[in-house]
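Only one protein chain is missing; all other protein chains are in place.
Chain naming follows the written order as A, B and C, and within any one chain the residues start at number 1.
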Amino acid sequence: MEGLKLITAIKSKTIINVGEAAIGGDEIAIMAGPCAVESREQLFTTAFALKELGVKILRGGAYKPRTSPYSFSGLGEAGLELLQEVSRATGMAIITEVMDPNEVGVVAEYADILQIGSRNMQNFPLLQAVGKLNKPVVLKRGLAATIAEWLFAAEYILAGGNGQVILCERGIRTFETYTRNTVDLSAVPIVKSLTNLPVIVDPSHATGLKELVAPVSKGAVAMGADGLLIEVHSQPEEALCDGEQSLTPAEFAKLKAELSPICLAVGRKL
Amino acid sequence: MEGLKLITAIKSKTIINVGEAAIGGDEIAIMAGPCAVESREQLFTTAFALKELGVKILRGGAYKPRTSPYSFSGLGEAGLELLQEVSRATGMAIITEVMDPNEVGVVAEYADILQIGSRNMQNFPLLQAVGKLNKPVVLKRGLAATIAEWLFAAEYILAGGNGQVILCERGIRTFETYTRNTVDLSAVPIVKSLTNLPVIVDPSHATGLKELVAPVSKGAVAMGADGLLIEVHSQPEEALCDGEQSLTPAEFAKLKAELSPICLAVGRKL
Amino acid sequence: MEGLKLITAIKSKTIINVGEAAIGGDEIAIMAGPCAVESREQLFTTAFALKELGVKILRGGAYKPRTSPYSFSGLGEAGLELLQEVSRATGMAIITEVMDPNEVGVVAEYADILQIGSRNMQNFPLLQAVGKLNKPVVLKRGLAATIAEWLFAAEYILAGGNGQVILCERGIRTFETYTRNTVDLSAVPIVKSLTNLPVIVDPSHATGLKELVAPVSKGAVAMGADGLLIEVHSQPEEALCDGEQSLTPAEFAKLKAELSPICLAVGRKL
Partner (left out) sequence: MEGLKLITAIKSKTIINVGEAAIGGDEIAIMAGPCAVESREQLFTTAFALKELGVKILRGGAYKPRTSPYSFSGLGEAGLELLQEVSRATGMAIITEVMDPNEVGVVAEYADILQIGSRNMQNFPLLQAVGKLNKPVVLKRGLAATIAEWLFAAEYILAGGNGQVILCERGIRTFETYTRNTVDLSAVPIVKSLTNLPVIVDPSHATGLKELVAPVSKGAVAMGADGLLIEVHSQPEEALCDGEQSLTPAEFAKLKAELSPICLAVGRKL
């Protein structure tokens, strides 16, 4: 990959510890939760259900990037406070998205892992801002980003001094319309061979269809992914966004049971 | 999938028996061999090595679709004769590509399974010709074909009376240039849910890179694929086409060993 | 373009004469007519209206490639006979599609120009069959074909001895869903710079929307296209296929009037 310097390609394996989880080690890291933090009740119900099911990292958006300015765009700092509260109550670590360089500070106060969404993969001021943190960052691949561009984006964070980058494949844009995006699972072994960074997959956004979350999760783990980012909502039919791709806690439990033998088959734990 | 009649969607599972193999049953069907039949020695060396490794279906092209009219385009009927000869010597079943409605008859005489390549997925006279056979047909997805169009192409064969259709995902065209194509593994569970037909994956053509054949094979099986179509050549560095994506028999043996636990994990055999 | 031999790149300009038209000369060649030959009345009404408007080449499909085996697929040889009949009555030359190497002979008997559709751009036996003719061939670009692959496909025809190839850009597949396809008009000057062949554009199939036929036609001519392939139907709302992209003869007359100043601006005639 011409022009890519070696910061992303250091050969010692990166393992990122956060709360009770370690990302990039033997255990497959599961980050699960609702697309958006909607209310105290929704968040706590979902979080406790996931805690029961062994999930160590809770996802939930307080700042939501939305195509339309008229869509629900998250609770903002009030959402961050709810996330912190549920984290204290459950002991789960929190991952949440940051969209604005000006909000990196406040998000970093509340969250354990910051997420850079696909639309912001080449938001260079934002990458530079999280590059100054000493906190893990999940960097999602852009919808039309080549693997080379994705790694260069990671390099912005690493060059800033923050080596705790987790790459996340979440589907690319193609002509296929059956799924929301086309998940490029071959990116997982490619990125694993080119870098020392953990790689996770987001089957919920990659497909947009809840019935594909389980098979894509299995494929991802079989191909070497270090973790999964999965949308789970206590009442998907009432979700303010992305309900059609959210699992219920019961469906998530079923997925975990199905995934377990694949993890064992590739020498990993769940 | 609007307008798709129900021939492809009959709910009883299709199992296709060919030689010692059954495609669509518990066992993952492996079709392996060189991209092209190049010579008696190359074919026999490769075939016997694969036979030793338990492969029941041998692939090899006698008629090769080539982008340039100046590239090697296969040995034609002489290649078919070699395939038949090696089939008799090894007991392996033969899969080979047919490109011309006029050659369907002769190919069907020599081969056990006919392959329709991605460039011909919507070659309707060819689909109609193989629809009149009583032989299995592997139908590869076109490089820019939606899943709906692929199933409609299958329906051309089924509507002709030939129910032995095996669908093969082999990568679609996207902006990504690291791999030759982008393998759409989510198509596997989608097609399994919409039809009763076996689905296989061709990791060699989908990626164009030999180091990705093993991880894509694992992902495919984990996601429900019924088989794999893999390029193996006794001397990839001397192959007349696609050498850079061909495994040696030794590499194929390694792949099989790695694949075996995944098969078990999803309740399949290898 | 590595590996591309020079048959397509001969520097003397190719002008193809057919009936009263010359394709590749100063005059912009217009090929217009219905998607499919549906009936004697439909064809004659449309053809006479177009003849009145100065059109010299009539398009109309007798063999229609259709995604679904259950869609109307053309009148076959009866359609060819109607085309020949209307040609005699109007003096217009005929362009029609051929899909099967076995039908090249019969289509060549009736038609003045044979069309290879986008799905068949890499149907090599078909390309070889028309390569043996001494008749003009319109070669449409495949939906996912690179420019290099398109020129190699032309080379199959040229290598067979038939130098009368007309290249036709008709849209490629992208993620955009507003239009049926994305017309790649930059392909026009690229192909003009790499080959000596005439290049035309099909705005009807490229966009799938009748309101875009006029602007795309203007852009094509401004960028150096030698002709246009346009769907016109006497009663689009009753067309058996592609009615939503067909112009009425009155709309076509309006397009011609708008196009005329653009032709003059680039030193061409209409």
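Operating definition for what follows: a residue touches a chain if its C-beta (ideal position, glycine included) is under 8 Å from a C-beta of that chain, and two chains touch if they have at least 3 such contacts.
Computed from a prediction, not measured in an experiment: that's the story for all the values here.
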Out of A:Leu143, A:Leu194 or A:Leu270, only one touches the absent chain, namely A:Leu143
Could you tell me which of C:Leu80, C:Ile94, C:Leu127 or C:Ile172 touches the chain that is not displayed?
C:Ile172
May I ask you to list the residues on subunit B that touch the chain which is not drawn?
173-175, 177
In the complete complex, which positions of subunit C touch the hidden chain?
144, 146-148, 172-179, 182-186, 188-190, 193, 206-207, 211-212, 215-216, 218-224, 261-262, 264-266
On subunit A, the omitted chain is touched by residues 3-5, 65-70, 73, 99-103, 119-120, 122-125, 142-144, 148-149, 152, 155-156, 159, 173
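The rule is simple: only the chains that are shown with their structure count from here on.
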Intersection of contact sets, subunit A vs subunit C, gives B
In terms of CA centroid distance, which chain is the most far removed from subunit C?
A
Inter-centroid spacing, subunit C versus subunit B (mean Cα positions, whole Å):
34
For subunit B, residues that touch 2 or more chains besides their own
144, 148, 172-173
